[in-house]
Structures are given as C-alpha cells and as structure tokens.
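All protein chains of the complex are present and in place, except for one that has been dropped.
Chain naming follows the written order as A and B, and within any one chain the residues start at number 1.
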Amino acid sequence: MNFNIYDFTDFVTSVSNWLNEILSPELAVITGMAIIGIIFLLFIALLGLSLVYIERKVCAFFQQRLGPMRVGFWGTAQTIADIIKLIFKEPLVTKNADKFLFNLAAFIVMIAPLLAIAAVPFAKGLHVLDFDIGIFYVTAVSSIGVTGILLAGWSSNNKYSLIGAMRSGAQIVSYELSVGLSLLTIIILTGSLQLSEIVNSQSDGWWIFKGNIPAVIAFIIFIIASTAESNRGPFDLAEAESEITAGFHTEYSGIKFAFFFLSEYVNLFIIAAIGTTVFFGGWMPLHLGNLTFFNNIMDFIPPLIWFFMKVAALLFLIMWFKWTFPRLRIDQMLTLEWKYLLPLNLMNLMLMSIVSLNGWHF
Amino acid sequence: MSNEELKNIILQITPDAELTEEGSEFLNATVKPDQLHFLAEKLRNDKNTLFDYLYCLTGVDWISNFQVVYHLESTVHNHRIVLKAKITDRENPSVDTVSDIWKTAEFHEREVYDLFGIKFNNHPDLRRILLEEDWKGYPLRKDYADEANIVEL
Partner (left out) sequence: MFTLLDENGKTDTKEFTETQEYFVNMGPQHPSTHGVLRLLLTLDGEIIRRVEPHIGYIHRSIEKMCEKDSYQQVVHLTDRMDYLSCHINNEAVCLCVEKGLQLEIPERVKYIRTIISELTRIASHQLWWGVMGMDLGAITSFLYGFRDREMITDIFEETCGARLTMNYNVPGGVMFDIHPNFRKRTKDFISHFKKKLPEYDELLTGNVIFEERTKGIGYLSKEDAISFGVTGPSARASGFACDIRKKIPYSAYDKVDFKEIVFTEGDSYTRYKARIAEMWESMHIIEQLIDNIPEGEFKAKTKAVIKLPPGEYYQRVETARGELGVFIISDNKKSPYRVKFRSPGFSNLFALDTMAKGCKIADLVAMMSTLDLVIPDIDR
C-alpha cells in the first residue's frame, strides 16, 4: 500500500484491490461502501462539531467578545457538551402533528447534504463519486433538503413553522436558479460537468483569476445565492427568530433539532467546497506565472490542506455576511433574485460565452 | 389662552359646570356624565381651544361618587385643562365614551372600565384590558376586598 499525501489515486486503488483479494467481489463492494459510509458519518460529525465552534468564535470575533471559553481549552469542548445535551433532551412532538412526516423531515434534511458531500473532490483521487455530471448531481441532491424543510413546517402543526416553511420553499426554489446559472458560467470555460475535470482545468490558474470579469461576477452571484439557499443570514427568513420564533424547526427538540442544526452546517461546508472547486481550483495549489521557487513552495503544501484552507476562507466570508447584515424581508428577497440576480446572471452567461468564444480569458 | 377665558368658554357650552382651580395646578371643570361628551367635543373642535391631545384619562373612586378625569392639552395653543365627569350612580356607573374624539381614549377607557367598572357608552370594544376576562370585582374601587392577594399592613 503506497500512501502519497499528494495523490490518493494509487492509495484508493490499492485499498480497493486489497478488499477484492480477501473478499468475494460483492462483499468487497459492500464492505467498501460501509467503510466509506462510516468515514463520511465520522467526517460529518467532526465537521458539524468544528463548524459550530468556528462559527461561535468567528461570531464572537465580530462582536468583540471571546465566545465559548469555559468547557475545555478555549471552549473547544463546548459543542461536544451541547451535543450531549441535545442527545439527552426529550424529543417532543406537538399535539395533532403528523408524527410520521414530522420524524421523516429531520432525516430528509440530513440526507441531502450527505448525498452531496459524496461528490466533493477533497484531493487528487480522493472522492467517492466522480460522475461526468458531477455539478448537476450536487445541485440536484442539495435541493432535496427543501422537501424536508417543507415537511417539517407542514407536519409541525404550528403556524410559525408553516410560514417558515413557505418562506423557505419560495426562497430555495428561486435561488436554486442563480446557483445553477452562476456555476454554468464557469462550465462554459471548463467544458465539463465532472468535478475532477473542473479541478484539473485549473492546474494553470484558478477560474476566478483566469475567467476575467464574468467569473468574478459569477462568483459574487454564487456566494449570494448559495447563502440564500442554505437559509443563512441575511437570508435566514425561514428561521427568522425575531419574526417567526424559529421558523420550520420551532417544534423540534433534542436530537431531531440537532439534525436540522447539523444539516445547516454541512450544507454550509458543501457550498464552500463547491465554490472552492469551481472558482478557486479545488485542491490545486496557488501558482504565480513563472516564479518557480514560489510555485515549488506552494506545491509542497499538501492538496488536502489547500482544499480546507480555501474552504475555510469561503466559510469565513459567509459567516462575515451573517454577522453583519440585517435580514431581508420576503418580498425584498424575491425581488433581489428575480429582478436583479437572475437577469444579471443571464447577461453574465452571455458575456462569458463571448469571452470564451473570442478566447479573452487567460 | 388663560384660565379665565377658558372658564368663559366652558360656561358658555355647559352653564352648570363646576369650575375650580383649588388644589390643582390646572383649571378643573366638573360636569355631569351626560354633558361630558358634548363639552369634550366642543373643546376639541373649537378653534380657540383646540384640545387635541388627551394625555391622561383615569378614574377616581371618591366613595360617594366616581370621577373620570380627563387631562387635556392643546398642542397648538399650549394650554391645559382638566375635565371631570362626576358619576353619582355607584351601582351602574356610566359615561359617554370620548374614543371617537381622541383615539387613545379607547384604551384608557378600557383600563378604567377594567379597574373601576365604569361603563363607557358607545365604546367600540369595551372589554377588560389588564385583568383576565373572568376577574371578579374592580380592584381600584375603595371597597374592593381581596384577602387572598392583598396583604394589609
């Protein structure tokens, strides 16, 4: 087994071969799936824990305070304590709630990011699914989550939840368009929907630099639209706590609430990961022209670290929005999408086509 | 406008109003409950008085009678007056509402109804406001007794 931090292709292949050697082919596939499943569940749990902690610290930084400091060193064990609390809390169900849908909703919102994260290329050769329609797959499965939110709002038998769910439905359906179109703008340049291809096409420079002005516009639209799609501030109308208490998850408690909470953060990670992959070269290191020495140093940093560094930068940006801006109103949010972002996006798509046809990009 | 001029105007509208400045910093005009709405409307709409701002409305239980006290101010002329409706009927006290003249009266009258049991005729929505709907008695009356909740010292 040859483990290489810069290229996981051989490592993954050898693990797969080894499994096939010791087990029958069917069993090997099942075992492989199980191993991947366990790794992802652990990864998501870890991701949730760390993102909640990071969000709290970032928020504290913007609010000129320290954030959690008591549990563990610098409050690092705070989220673990919270998870333990949530697990032990009583899972309440409201009277006359549709119990089946009520329970199902929490799982559906969790399934969507679990499906989407499978397509994320973490490093060279380190991904589970590498469809030739990778981007399409990610946008498709990530919108399954809205079903869970609508179900949660409907089945809770609470008007606040219903209002929240309706808002969320309108919001996600609208902003899905902008996310798709802004990604499509870059697809014109890559010529492929496959995520690994998209990353490979950026080996000589990231699309945000190479793609000229339309790429920058596409990135801005992407970051706005995807923040809206993940129901985060300033687009957190679906759970606007000062208006409709907690929106669609008002009636959820304990571990089911934790699912909603966790799915929000995993969604956040996926957004940052897709943004990184499409606009910032995924795990590709930063290269500057012909500066060989600089480029070598950059190459020395492992791709996994590159990937997570870029993701972290995007996450910080998204958190920055959240802790700065007031919330939009529902009609303003829809106006922003349908009257401004969508026409801008379509024009940007045209512009990118022209840029691409004339070879004006780098 | 000085108190003397106000006195004249009030006496023109309601000749049997009792006017006094004793024991108060304002001119006090005490009228019968059935005259109050008439007087208030005149004072509100007269260009010379123009009492457009009702800044306080409350009730007082004088044991022998009830009083509803209206503190009025004119935001234009910057003069003030106190109107008082003296209600002698203790069993079924009532006075005409002034909520059609000053919107704020609607809610202050509900409070007076709630705590004194004074009914306001023609009030659009006369319900208890602070206490529960099924509260018994009117707590700010002097004969209100509630051994359970009020500790006498």
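The criterion applied here is as follows: a residue touches a chain if its C-beta (ideal position, glycine included) is under 8 Å from a C-beta of that chain, and two chains touch if they have at least 3 such contacts.
Remember, predicted model here, so these are calculated numbers, not experimental data.
Taking the complete complex into account, A:236 is the one of A:55, A:176, A:236 or A:251 that touches the chain left out.
Shown as candidates are A:64, A:290 or A:358; the residue that touches the absent chain is A:64.
Residues touching the missing chain, restricted to subunit B, are 22-26, 28, 52-56, 58, 60-61, 69, 71, 75, 78, 82, 102-104, 106-108, 111, 115, 128-132, 139-140, 150, 152-153 (touch as defined at the top). Not every partner is drawn; the one left out touches subunit A at residues 59, 62-65, 159-160, 163, 167, 233-234, 236-237, 240-245, 323-332.
By definition in this document, only the chains that are shown with their structure count from here on.
Subunit A and subunit B have Cα centroids separated by 64 Å.
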